[in-house]
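This structure is in structure tokens; I'll ask about it shortly.
Note that one protein chain is taken out, while the other chains of the complex remain in position.
Residue numbering begins at 1 within each chain, and the chains themselves are lettered A, B and C in the order written.
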Amino acid sequence: MTVYLLCFTLLLVGIYGIITKRDLVRIIISSGIMGYAVNLLIVLFGYKNGSIYAIFIKDTPVSPQMMVDPLPQALVLTSIVIELGTTAMLVALAVRLFEKYQTFDITKIRRLSG
Amino acid sequence: MPVESWLIFLLSFMIVGSIIALEMKDLLSAVISIGVVGLGVSVAFLLLQAPDLAVVQFLFEIFSIVIMVRAFIKKDYHREEPSRVNKILAGVTLITLIAVFFLSVPLFKLLPAFGEPLMTTSRYYLENGAAETGSANIISAVILDYRAYDTLGETTVLFTAILGTLTIIRIKKRSKVAEEEKP
Amino acid sequence: MNQQAGMTLIVKTVTRISVWLILLYGIYIILHGHLSPGGGFAGGVIIALAFLNVMLAFGRDFIKNWLNIEMLHDIDSSSATMFLAVGILGMAFGGSFLANFIPHGTLFNLVSSGTIQVLNIVIGLKVGMGLFIVVWALALFHLDRKELK
Partner (left out) sequence: MILPFFIIIPLLTAFIITLIAGERDNWAVILSIIAVISLVALSVFCFVTLNGRTIVYEMSNWKAPIGIILAVDALSAFMLMIVAVIALTSLMFSVHYIRHLAPSWKYYALFMLLVTGMNGVIATGDLFNMFVFVEITLFAAYSLVAYGCKAEEFEASFKYAIMGSISSTLVLVGIGITYAATSTLTLAKIAEVLQQKDPMVTLWIGGIFLAGFGLKAAIMPFHAWLPDAHSSAPAPISAMLSGVLIKALGVYVLIRLFFNVFGGITIFNEVFVILGTISILVGGFLAMGQWDFKRLLAYSSISQIGYIILGLGLGTWLGVLGAVFHLVNHAIFKSLLFYNAGSLETAFGTRDLRKMGNVAKALPITSFTSMIASLSISGVPPFNGFFSKLIIIIAAIQAGRPVYAFLAAVGSLITLAYYMKVQRFGFHSRNIVPVEKDVISFGMNSAMIILAVLCLATSVLIIPGIREVTLDPIVAVIMNKTGYISQIFGR
């Protein structure tokens, strides 16, 4: 239970960073933190006490009951790649924004009214 | 229960690391502390018996650090501009997030405790995954056979992200030098 | 090969050896995707990091003629099309989209799990080429901005 709550606080730190930070790079960093927290939370849901990784090895028979839950791990493998896609896209946008506005401060990037 | 205590230590280390990453004035050290937090996640995956994930997280972490350093540190801009952070907004968000935290504590009790997952569908994967798909690595079996459609979507996400980044950075596919940017 | 591009001589000589080992390790991870941890995604990123290593050590112009960048674009999109082709073949032979229609072979040996291995290779190529193109685009973007000034 405490592990879930710690992971949830990591998520809240990420959300805090996105809402209050002024600097584009900080916003990209906090979106990264949010991604880590969510991936970790899903894998935490899939862990079984005293289990081993879900890979059969040639000559050491392992009973399937002793293995950890493979489904959350498959989901998180996909969402890690999505995280990288988001970061690459945000970095590309931030670079072009810096080229146009010569600043990383989101409050100064205000050409759109309202 | 060594795993849970190790995880609690690692998670609190990561929370401190990410707070430092947000509050640090210098940009380069902020990016580096985020790298450390990412590697902490990779170690946590190892503790949670997920070697597949630890490798992929570790490598993708290196990649996002390379992209960020490549894009941001090259500029002659290391210190964050001293913009006036809106104190009220920061205070209000902090209070609401703490309230959300305490509201969700009883809700986390509803879920099965840490270490006792229900595993109704994934018991099928473990029992006859190797037999039906012929792959020893059950996670590869789940990704590439049982839920191969997810991975098709996943490849398309990566394809779209790369195509989108190229569109935004306006590198023409055929020409050698980037075309002159229209003002 | 002009000396001033890229890093010092020591880094270049070390990279000249280590790049091939990294590439070999990446291919190993892709091929053994269904037996050991790792697989298409991990192996692909290792290949992308190998190319990145060369680009950082030897500079952009060296890599432009060492690697044909247009070919990378084509491999990237053709491997994505191959993934879809395997899916359609599965629909034709295996009964439904993305079915595992290739015979599984015996457990634990190298060529053993039908389309899982084929898809691992396809994803490895896709992730490897695609990620290197992203970093290449970022590097090229800085190149022309300096010339603009």
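We take it that a contact is a pair of C-beta atoms (placed from the backbone, for glycine too) under 8 Å apart; a residue touches a chain by one contact, two chains touch by 3 or more.
Since the model is a prediction, treat every value here as computed from it, not as a measurement.
Partners of the chain left out, restricted to shown chains and counted across the full complex, are A, B, C. When the whole complex is considered, the residue among B:7, B:21, B:34 or B:148 that touches the unshown chain is B:148.
Residue B:166 is the one among B:39, B:68, B:136 or B:166 that touches the chain missing from this view.
Remark: the omitted chain is touched by one listed residue; of A:3, A:25 or A:75 this is A:75. Residues of subunit B in contact with the chain left out of this view: 107, 110-112, 117-122, 124-125, 145-150, 153-154, 156-157, 159-161, 163-168, 170, 173-174, 181-182.
In the full complex, subunit A contacts the hidden chain through residues 11, 14-15, 18, 24, 27, 31, 34-35, 38, 41-42, 45, 71-72, 75, 78-79, 82, 85-86, 89-90, 93-94, 96-97, 100-101, 109, 111-114. For subunit C, the residues in touch with the chain missing from this view are 73-74, 77-78, 80-81, 84, 87-88, 90-91, 94-100.
Definition applied: only the chains that are shown with their structure count from here on.
By number of C-beta pairs in contact, B-C leads over the other of B-C and A-C.
We define each chain's centre as the mean of its Cα atoms; on that basis subunit A and subunit B are separated by 3 Å.
Per-chain CA centroids place subunit B at a distance of 21 Å from subunit C. Shown for subunit A are the residues in touch with two or more other chains, namely 53, 55-56, 58, 77, 81, 84, 88, 91-92, 95.
Taken residue by residue, subunit C touches two or more other chains at 36-37, 41, 107-108, 127, 131, 134, 137-138, 141, whereas all remaining positions touch fewer.
Partner subunit C is touched in their complex by these residues of subunit B: 51-52, 54-56, 59-60, 62-63, 66-67, 70-71, 74, 130, 133-137, 140-141, 143-145, 148-149, 151-152, 155-156, 158-159, 162, 165-166, 169, 171, 173-174, 176-178. For subunit B in complex with subunit A, the touching residues are 1, 3-4, 7-8, 11-12, 14-15, 18-19, 21-22, 27, 30-31, 34, 37-38, 41, 44-45, 48-53, 56-57, 60, 63-64, 67-68, 71-72, 75, 77, 80-81, 83, 85-86, 89-90, 93-94, 97, 100-101, 104-105, 108-109, 111, 113-117, 119, 121-123, 125-127, 129-130, 136-139, 141-143, 147, 150-151, 153-154, 157-158, 160-162, 164-165, 168-169. Residues of subunit A touching subunit B in their complex: 1-10, 12-17, 19-23, 25-26, 28-30, 32-33, 36, 39-40, 43-49, 51-58, 64-65, 67-71, 73-78, 80-89, 91-96, 98, 103-105, 107-108.
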